[in-house]
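Our next item is subunit A:
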Amino acid sequence: MKKLFLCTCNGTLNKLLDFTKIGKEVKALYDVVEVVDNLCLEEGLTKLEKGLSEDDRLAIGACSSQIIGVPMKQRIKNDLVTFVPLREQVGWVHVEEKESATNKAIVLLSDASVQLDHMESPTEFTESVVDRVLVMGGGIAGLKAASDLHRLGVEVTLLEPSGQNNERYLQTSVFMSDTDTLINELQAIQKTLKKVERFEGTFGEVTGQTGSYDVTLNGVNGNEKIREYGAIIVASGNQQYLPRSAKKMRHGKSERVVTLDSLMSRLKKKRAKESSTILVAVDFDAPMFSVEGSHLLRSTRNLATRGYTIIVVHSDIRTEDENLYREARDSGVIFIRGKVTRIRENEKGLTCRIENTLESMEREVIADLVAIPQMVGPVNETALLADKLGVDCDNNGFIRTRYSKMKPVQTSRRGIFVAGGAKMPMSLSDAMASAQNAVLEAFKVVRSPLTRSGWIPVIDDEQCDVCKACLEACPNDALRLMDDRIVHVPAHCEFCGICVSACPTRAIEFQSHRKESWFARFEAVATTHRRLEGKKPFSFVFACSECANASIDQAGFAGKQYGTGSYVIQFPCAGMVSPIEILKGLVVGAEHVIVAHCPPGGCHHQTGDHLSELVVSFTRDMLREIGQDPERVQATYMIAAMPEKMQKEVPVRG
Partner candidate 1 sequence: MGDTVVVVGAGLAGIQVSHQLADLGLKVHLVEKEATVGGLSAHLGKVFPTDDCALCLDACEELFSGHHRRCQYRSLLGNQKKLNLHTLTEIKSIKQDGGRFSVSLKTTPRYVMLDRCVVCLECINVCDVEVPDEMNLGRVMRKAIYRSIPQGVPLAPVIDMNSCTKCTKCVDVCKVGAIDLEQRSKTRTIKADAVVLATGVEERSPSILPGYAYGLCKDVLTQRELARLLDSTGATNGKVLTASGKQVESVTMILCAGSRDLNAIDYCSQACCTYSLKHAIMLREQGVGVTICYMDLRVPLHSHSFLERARESDVTFVRGKPDHVIVHEGSPVTIVEDTEALKRLEIESDLVVLASPLVPHAAEKEVFNSFLGDYGFAARHDAPKGIYACGTATGPTDIPASVAEANAVALEVYMALKGGA
Partner candidate 2 sequence: MSKAIEYTYFPGCMIPFRLPHFELTMREVLSRLNIELVADEGHSCCPEPTTFTGVDFEAWLTVGARNIAVSESTGRDTMALCSGCFHTLAMVGHTLQSDSKTRERINKRLKRIGMEATGEVTVKNILHVLHEDVGLDKIRKSIVQPLKDISIAAHYGCHLVRPIEATHMDDAEDPMWMEDLIEVTGAKPVDYPDKMACCGAPISPSDEPKSFVLAADKLRKIRDAGADAIVLVCPTCYTQMEMQQKKAIEHLGPEFSLPVLYLGEMMALAMGMSDLVVNNARRYHRVKLQPLLEKMGVGK
C-alpha cells in the first residue's frame, strides 16, 4: 500500500499551509493519508510504526531536520520511503504566500507519489576482507604506520626501497625535526618493528578492490611476491631538490657553492677554516613550506652558534615555531629580506650581490661559502607509483587526498591511504599523526567484512557498446572492464550516479532513478502545477543531495524567502544530471532548470560539481544552436553556509 504521513509540526505548519486542501488533493494518489502533529516525537513515531506494514511504500511530508536522521532510521524498517520537506523547503520559505505554498506542497506530494511508484529496494552486498595491510615506507611515517598496525594485531608487509637503513631514514628525514628527536623516535619505532615482515624492493602492480587488493611486489634480487592485502598505505616519503635558482647561484660551477645540508654534514666533522662567512641563498620565487623554513632556521642557528657568520637572504619566513626564528636571530644569524642577484668568484671568495628590499638598495658581500637550502618534494617515483595504484596526484606531484579539509589520508581510490610526506612535507609530529590517520582508516577497512546497501547502477549489456566513457567518469573506480563487459564493483560504489550521465547510449540506469522515473516525475510536477497554478511559470532546481540540499534546508532556517514556483528535485549527485533530464525539464514546461551542486572541488563524490557544470554548459550550447535561450539553464553551487543562494538563484517569482 502507498501511504502518506503529513506532520503539522506542533500545529504550526497549518498556519502556513492549508492541510485540508492538501489532504483533499492528494487523497487520490495515496491509499492512506494521515496527518500527525508531532511525527518526530515518541507519540508520532509510535503512530507511524503502528500504521505501517513492512511492504508499504511510504511518503512523509514533514520537516527535513528532525525526522530524516536517526529516529526514522531506527523506527521504520521499510525500504521504500521518500520525504517531502514541507517545513524547511515550503512552509518556512513561503510565509507570505499560503495559497501558492499549499499548491507547491501538493505538487511535491504528487511527485513523491510518482517517485514511490518507481522506487526499487536497495541492493545489499557483503564482501569478505583480507586482514593484512601493505605499507610502502620511505621514511618515518611508513615505519610508524607499520608499527602501529602490528600493535593492533593486523598483519603488515613493509615494502622498502633497497638499501634502507637507519642512516638513510635519518638522512631523508633531516628536515622534519632536530636530529636528536628524530633518532629517539626512530629507535622507539624500530623496537616494535622487529616482528614485522619487511620486503626490500619496488611496487609492481595492483588489481582488485578495497578489502582485497592483489599486489605484486618486485624484490631487489629478482624475486617476485604476489599477495592479497585489505588496504594499502602509501608512505613513499620525500626527497630533497635543488631549487631552480641553484644554477644561477653557481651551484655545480663553484666548489664554494654547496647545499645547506651537505655543508651541515661536512662541518659536523670538522670546522672549515675557510668558511667564516656563509651566505644562505633561499629561492625568492618559490613559496616555502613551513617545514622547510623550520629546517632552514634550525640549520642556520646551529651554524651561527658555532661561530660562523651566517647571512640568510630570504623571502617570507615560514615556520610553525616562532621561537626557532627567534633563536636563529639570537644566535646571530643575519636575515636579509630580498634576493641574491649575482655571484662572482674571485681569489677572495664569492662576491654576492643582494637586493635588499627593506633598504631599497643593493648590497655586496664577500662570502667564503654560499649554501643553498634544498626544497622538499615528493620522491621521484611518486608519479609512477600513483599511476600504478590508480590514485591522483596534485599539481605539485604529491598524492592528492579526497577532501583536503576533512579527509587527511584518503586517496582518490578506496582502500588506499597516504601517510607522511607523500601527501606534503611534514614536520615529524605531523608525519606521525598522518601515519596514525592512515592506520586508523586501514584498520577500519580490514577489521570486519564490508557490508553495503544502496541503489546501484544497472548496466544493460545489449545497449552498451563498451566505449568506456563510464569507466573514465566514475570517480571511484567502481566500474571495471572485464571480459569485454562493464561490471560494477559495489565495494567501491558511492551510489552517486555519475556513470549514468556519462553513458552516451544510456546503457546504464540507476535503480529507482531510471530515465522513465525522472520523466514521469517531471510530468507529474508540470501537470499538477498547471492544474493548481494555471499559467504561472515554474522552474526546476536539480539539487544534489549533499551541499545543495543542505543549503536549501538552511534557507528555511535562516528565513530566506523565495518564489513558490520552484520545485526542488533531489539527485544523489549533481553529476548524475544529464542533458536528457535538463531538456525534459524544459519540455514539460519549466521556464528554468537550475542544477545545484557542491562548491568547486567540494563534491562529495569528487567530480560531480565539475561534471554538472560541463553538462550544463553543453546543454546551453545546444539550446543556443537551436535558437533557444540558453539562460534558461544554469548551474550553480550551494552550500549550507550560504543559505541565501536559493534566494539568489531562483529567478521565477511565483
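Basis for inclusion: all candidates are chains of the complex that A comes from, given by their letters.
Just so we're on the same page, a residue touches a chain if its C-beta (ideal position, glycine included) is under 8 Å from a C-beta of that chain, and two chains touch if they have at least 3 such contacts; residues count from 1.
If you're wondering where the values come from, they're calculated on a predicted model, not measured in any experiment.
Visitor: Here subunit A stands alone, and the other chains of its complex are listed as 1 or 2; which of them touches it?
Guide: It is candidate 1 that touches subunit A.
Visitor: Which subunit A residues qualify as touching candidate 1 in the complex?
Guide: Residues 9-13, 37-38, 40-41, 63, 65-66, 68-71, 87, 148, 151-153, 192, 287, 289-290, 316-323, 326, 357-360, 396, 403-406, 408-409, 414, 424, 429-430, 432-434, 436-437, 439-441, 443-444, 451-454, 494-495, 545-547, 550, 553-554, 557-558, 560, 572, 598-602, 604, 639-644 of subunit A touch candidate 1 in their complex.
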